[in-house]
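Provided herewith is a single structure, encoded as structure tokens, for subsequent inquiry.
Only one protein chain is missing; all other protein chains are in place.
Chain IDs A and B follow the sequence of writing; residue 1 opens each chain.
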Amino acid sequence: MSVAPARNTKLIEGATGAWEIVIGMEVHAQVSSKSKLFSGAATEFGAEPNSQVSLVDAAMPGMLPVINRYCVEQAVKTGLGLKAKVNLHSVFDRKNYFYPDLPAGYQISQYKQPVVGEGEIHIDLASGESVRVGIERLHLEQDAGKSLHDQHPDLTYIDLNRAGVALMEIVSRPDMRSSEEAAAFLRKMRAILRYLGTCDGNMEAGSMRADVNVSVRRPGAALGTRCEIKNVNSMRFIVQAVEFEARRQIDILEAGGSIRQETRLFDSKNGETRPMRSKEEAHDYRYFPDPDLLPLTFEQTWVDELAKALPELPDEKKLRFMQAGLSAYDAAVLVGEKEAADYFEEMVREGAEAKAAANWLNNEYFGRLNKAGLTISSGPISAKAASLTVSLVASNVISGKIAKELTDIIWREGGDPREIVERLGLRQVSDTAAIESAVDAVIAANPDKVEEVKAKPKAAAWFVGQVMKATQGKANPQVVNAILRRRLNLPDEG
Amino acid sequence: MPVDRETVRRIARLARLAVDEGQVAAMETELNALLTWVQQLEEVNVEGVPPMTSVVEQRLKMREDMVTDGGYAGDIIKNAPLAENHFFVVPKVVE
Partner (left out) sequence: MARASDPTRFTIAEARDALATKDISARELAQAHVDAVARARSLNAFITETPDHALSRAAQSDARIAAGEARPLEGIPLAIKDLFCTQGVRTTAASRILDNFIPTYESTVSQNLWDAGALMVGKTNLDEFAMGSSNETSYFGPVTNPWRARGRNDDLVPGGSSGGSATAVAAHLALGATGTDTGGSIRQPAAVTGIVGLKPTYGRCSRWGIVAFASSLDQAGPMTRTVRDAAIMLKTMASHDPRDSTSVDVPVPDYEASLGRGVAGLKVGIPKEYRIDGAPPEIDELWKRGVEWLRAQGAEIIDVSLPHTKYALPAYYIVAPAEASSNLARYDGVRYGHRASGVSDLTGLYERTRAEGFGREVRRRIMIGTYVLSAGYYDAYYLRAQRVRTLIARDFADVFQRCDVLLTPATPCPAFAVGAKTADPVSMYLNDVFTVTVNLAGLPAISVPAGLSHDGLPLGLQIIGKAFDEATVLRAGRAIETAADFRAAPQDWWRSA
């Protein structure tokens, strides 16, 4: 397997020198289908126990699977979105093991011949660096049911509502080198799935889950022994889990120990990982082609049609945003959340200049939303109002300072920014007569300062500030500056 | 002989079949007899012969994505040896 070279910025220091973290990920993404992969039962989240279970899902004697066309389509679309090879012939296998939430005693999955082969994802880091992460494969498989261990001291309760729900298992190459990259990968994966509409990416509801494979090695050395961490179901946990696990492994190795390949469970309460009891036994899944199904085959022409109908994806959008004048990082931030990108594009449609709109979002609005614990979709300011605010500044109707004030008002009360500006008289004053008199008043009131400024012209800024204050910020700063220089006959600045 | 007693125990464990020590020896003999008998397949030249995946010459049928089933939790647990408010119940599982 080809492994990306060390990126030295990512090395972490141990007691005995530098270590490199190597991370690979297995993402389980629930297909956004109404019914299950091999049965007609519903997939909705949070229904009554065993109410969304068919005889097939409960593995009643003599029951047989029939595949859901839509799920196959979503897998192929996702493959295309990952720039991956779509296999026209793939095979469903049985993965055999006993567990109470696996009713048939086997999971229908794809082993040697998955529906989607190699692809790639590009992730953007805060440093502006862009990293390529290889995708090894994507296959379709059934989800298991739910085991509730906390209902009774010595009993486990089984609900099969999830059993048979369609999952896309997407396996990355071990190309990530830091917890930041791991989180960025998952964020990017989520964005792609949501742009495609093949998975809602809801990690809280479990429709997107990640198993993280972590190992450490000396820079450039061969891959170390990896541990698979299950149940890492939020971006924040990814970072915690990777960092805890890497540190744990480094401590063991530096103490002269060796890493035992094992499956570990992330415990979000204390941010630690611990070995999974249920996975201790060595597994032998006895994969073989499911004799109840035939190989999954389709034509390239069908794949081509799906490719044509594919929506614009984050990378393409990012490029378009950059062509519109945004920095790579600003563009990446905006496309990261589909809703943010949509909001931005609506602002531009409503007339805002792209760069200004992006700045307002990144420097003004996102901060407010975070503070208020809101999202772009639940936030109080409409894209239209935002666009008008930005345009009012651009067309010199209001100053940047007033714009903040205006944003406060529409955040609190909503309303049409133009109307508010008029009603509260926030227009910035550019009419020279008014400003000249204000300037004269300030000069008259501060003869000492006038001397000062003549000595070192830089101090003129103080006068500008005074005039702005006198005009409650409504004066156009450029005009004020020009008049001042004329009155105090200072040289024009280059 | 293809299998020894340890293998018999391992396979029984994989298949979730309790075997008391008394049965292990008998099973070992039986399995070896059968596995030796089927080993005559090694005479066959299967060079380049694809394994049979299905005897039916047809394409995998596909369903449309519609909710057509479920909604009868009562029937699902009807035959359950142990169930509680529509959950199946098993001895505590430790993760």
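Brief remarks on what is shown
The definition used in the following text is that a residue touches a chain if its C-beta (ideal position, glycine included) is under 8 Å from a C-beta of that chain, and two chains touch if they have at least 3 such contacts.
Computed from a predicted model, the values in this text were never measured in an experiment.
Displayed chains that the missing chain touches over the full complex: A, B (touch as defined at the top). Although one chain is not drawn, the whole complex shows that of A:46, A:62, A:373 or A:447 it is A:62 that touches it.
Within the full complex, the residue among A:292, A:312 or A:339 touching the omitted chain is A:292. Against the chain not shown here, chain B presents residues 3, 7-8, 11-19, 27, 30-31, 33-35, 37-44, 46, 49-58, 60-61, 63, 72, 75-82, 88, 90-93. Contacts to the hidden chain, counted on chain A, fall at residues 55, 58-67, 94, 96, 98, 100, 103-106, 154, 156, 158, 284, 286-288, 291-294.
Convention: only the chains that are shown with their structure count from here on.
Chain A and chain B, compared by their mean Cα positions, are separated by 41 Å. Across the interface of their complex, chain A is touched by residues 14, 16, 53-54, 56, 58-71, 73, 75-77, 84-95 of chain B. Those residues of chain A that touch chain B in the complex are listed here as 33-35, 39-42, 48-58, 66-72, 91, 98-100, 147-149, 151-160, 265, 276-278, 284, 286, 289, 291, 293-297.
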